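Written out below as structure tokens is the structure these notes cover.
Omission of a single protein chain aside, the complex is shown with its protein chains in their original locations.
By written order: A, B and C. Residues from 1 in each chain.
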Amino acid sequence: MAYKAVAKEVLLNDFQSMCRFAVYRGKPITLKKLIFEPPHNFVEQSRRPREMIITPINVDGYGLAWYNLEVHPEPAVITSEKPFWHDINVARIADKIVSPTIFVHVRAASPGLLVHQANSHPFQWKEQIFMHNGIISDFKRCMMRAIRQQIADPFYSHLLGTTDSEHIFHLYLSIRQEQPTLTMAEAMLETIARLNTLAEKHGSDLILNMALTDGKTIVVTRYTSIEKSATLYYTQSSPMFPEAIVVASEPLDYRDTSWQTFPLNTMMVINERNELSMIPIPNPFLKDGHLPSARPVTLKISTPTEN
Amino acid sequence: MAYKAVAKEVLLNDFQSMCRFAVYRGKPITLKKLIFEPPHNFVEQSRRPREMIITPINVDGYGLAWYNLEVHPEPAVITSEKPFWHDINVARIADKIVSPTIFVHVRAASPGLLVHQANSHPFQWKEQIFMHNGIISDFKRCMMRAIRQQIADPFYSHLLGTTDSEHIFHLYLSIRQEQPTLTMAEAMLETIARLNTLAEKHGSDLILNMALTDGKTIVVTRYTSIEKSATLYYTQSSPMFPEAIVVASEPLDYRDTSWQTFPLNTMMVINERNELSMIPIPNPFLKDGHLPSARPVTLKISTPTEN
Amino acid sequence: MAYKAVAKEVLLNDFQSMCRFAVYRGKPITLKKLIFEPPHNFVEQSRRPREMIITPINVDGYGLAWYNLEVHPEPAVITSEKPFWHDINVARIADKIVSPTIFVHVRAASPGLLVHQANSHPFQWKEQIFMHNGIISDFKRCMMRAIRQQIADPFYSHLLGTTDSEHIFHLYLSIRQEQPTLTMAEAMLETIARLNTLAEKHGSDLILNMALTDGKTIVVTRYTSIEKSATLYYTQSSPMFPEAIVVASEPLDYRDTSWQTFPLNTMMVINERNELSMIPIPNPFLKDGHLPSARPVTLKISTPTEN
Partner (left out) sequence: MAYKAVAKEVLLNDFQSMCRFAVYRGKPITLKKLIFEPPHNFVEQSRRPREMIITPINVDGYGLAWYNLEVHPEPAVITSEKPFWHDINVARIADKIVSPTIFVHVRAASPGLLVHQANSHPFQWKEQIFMHNGIISDFKRCMMRAIRQQIADPFYSHLLGTTDSEHIFHLYLSIRQEQPTLTMAEAMLETIARLNTLAEKHGSDLILNMALTDGKTIVVTRYTSIEKSATLYYTQSSPMFPEAIVVASEPLDYRDTSWQTFPLNTMMVINERNELSMIPIPNPFLKDGHLPSARPVTLKISTPTEN
């Protein structure tokens, strides 16, 4: 059966079924300056990403969010199930909107999985937005139910889609509600710790490149429980983005030597004064400096025809 | 806030936020004969339904399913988040496809609730499809989590959207898996019984006009736990549909006197030989011949901006 | 045939197949203040318009445009083929964007006609945007080809859809290119004059409620060649919109007595200093104070199945 063939492909490419994202914080710029102007912009990272191994494209939805704190504490958020460059609206607003804090994401869903708006990043809760590039392997088999048991109201009823990513965000929100004294960074570390425990118990692997903000503080992670990881880069001194910090899955210009590799198993925190700090993320899967290989997974594709 | 106004409207119209559906079983006909040709067809029931009290339209998605058992035991299913008449594909295939068993549904989502394909009826699991016109009031507050606890694998991981309707279907599928000796009708009665218990416990009201088939047996219900109900009609002798049984939320032709009111709190079963039987549905909310008034509900709209 | 029935309906309702729009000019406000907050806002004018006679809804696409001249001379434009309230993006950006010049439009296409983004208003050319509520009757039979013969390059190759409205705008753009000394108001009068001539020749009727701006000057018309017209209202002193002029197909609040009827066969010009003037539009169809009845039209629906 044709669809079985698709299922098999997903299995093989599991860890390459990833996305691309970028975070901007600094001197206010137009959205266009971040997403369209760079040589390796998000049309390129969508159509011709360079550092994804097998899945060649990111055309299963996109999202944009930006803050204008003088007008509103919450971000403006646009998400879509379309390929990024299909949407002429993005091209028609991107050079008319200026912001100091911008998130952008292009998605690569596994073939056979639902592509719809509720599965597009970034996810929002009031002032906060979250996006993810990576995977919780075998998410639907056990992890989905296990994570949901830790998701408190009102976040439980706010789950709209079926991605591992949205569930991670709602786990984070639940932790912040339970422990309101935690900083964003501390709550994110606790989120990763809980995911580690669940992944250990249920036999999942984790690749967790994540970005989170409330419009003021920004938290970005690059984390993996296995020897594979998703790429991440950042710059604080790009000539293209003066007075700004930019983090991206792939450098926005490969000739711009200011881009540095984001260290693995590390959290970056950017505060309201645009000061950057790096915090190591405890990794219980690391033994003698080595991470384990990816586990074989039994993929269940969640389409109506395939279960 | 504008969105608050929308939320309030939803509250007032809660029980009118309904849909329209039809079921056809009989001599094979084109899809068009059912959905486009009747005077009060599904363009009309979408744009100008007559028996919905306040919400005037059903434009938040549609779905079609039909069986061709000589080719495949599973139905062909088309669902969409679009208004029914926006989709020229439906018009271009409806007179080229012939089937003896057809389901059609047009959706009216509450304003502010997500309109996407995964929330469009009919829902499918292998040979079986299900559609619903009605509501579990206050679904997201408690009932969603409570129902999910009774949904077994693999159905749990197959939940793709956030409607009460899809959850009811997956509860039914779980009951059939647990008790494989039950007939479809018996499993549906058990589903309603479990929903009654949960509704009692969590303070929800139920309006359950439902249709279910595996391509052979068809089960249709008209049920309510309160004094309001959703309309339903059927005919076995329409000149427009010879040798067929048709059930619909509104008669497909108000001048066709063969349409009868579908009795309340009743289940219709149509077997493979197209024989029809009516079974009463036990209703624990009925006291001295009276059903209670609808409860006031505290609506939580599940958009990212509103929680 | 079902589709024939649809075609017939279109014929009868031809002049009611209209849209709703609004124009805002004044003290910068959020988009939300205009489109969501008023009691008779654009969710209402989309779902429950009050002054459209037969076609009950405006759910065949929408559009929004706003200017932020400090950032860019061109407007930000968002158009969609979706029903207005389906799109959660609109709700999520509307309270984060502030502008002194806002256009909004919700469309009612005739059933059977293509609903896609290229047919959604407002239409844009560089700094200019245009929207229309009304009709050129029997447009596709003769008028489309006749108008196109007067559309110059580069506007000809910029026609993306099949609406009468987009053609009117491109005729206007061609006139401005041919006669660059004309003001916007003069070019719009010339556009109407040319349409009058063509309508006379080809036997079409015209209902031309139109709004046009380059971000500085705004031109709005209410015009008809027949005894029917499309409603239009305006206010300069609404308590809800201080220091602003608002024009809308239906008052945004029926209790707000500041809304006045926009006079028929009249053009409103709002200049950069927000000064308003009214100019009569010459109407050659007016004889002895009377306009003729609508002509019978032979509708050709432009779907692939119906020609």
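Following the convention adopted for this analysis, contacts are C-beta pairs under 8 Å (C-beta built on N, C-alpha and C of every residue); 3 or more make two chains touch, one makes a residue touch a chain.
What you see is a predicted model, and the numbers here were worked out from it, not measured in a lab.
Residue C:F123 is the one among C:F21, C:Y62, C:F123 or C:Y172 that touches the chain not shown. Although one chain is not drawn, the whole complex shows that of B:Q117, B:S204 or B:S229 it is B:Q117 that touches it. The residue from C:T162, C:Q236 or C:N274 that touches the chain not shown here is C:T162. Contact between subunit B and the unshown chain involves residues 30, 68, 71-72, 74-80, 88-89, 92-93, 95-98, 117, 124.
Although one chain is hidden here, its contacts on subunit C can still be listed: residues 74, 77, 81, 114, 116-118, 123-126, 140-141, 144-145, 148, 154, 156-160, 162, 300, 302, 304-305, 307. Remark: the residues of subunit A touching the chain excluded from display are 1-3, 5-6, 32, 35-37, 39, 41, 43, 47-48, 56-57, 59-60, 81-83, 85-86, 88, 91-92, 94-95, 111-112, 114-115, 303-305.
The criterion applied here is as follows: only the chains that are shown with their structure count from here on.
Interface note: subunit B and subunit C, two copies of one sequence, contact each other through mostly matching residue numbers (shared numbers exceed half of all numbers used).
The centroid of the Cα atoms in subunit B and the matching centroid in subunit C are 38 Å apart. The centroid of the Cα atoms in subunit A and the matching centroid in subunit B are 37 Å apart.
For subunit A, residues that reach two or more other chains under the stated contact definition are 74, 77, 117, 124.
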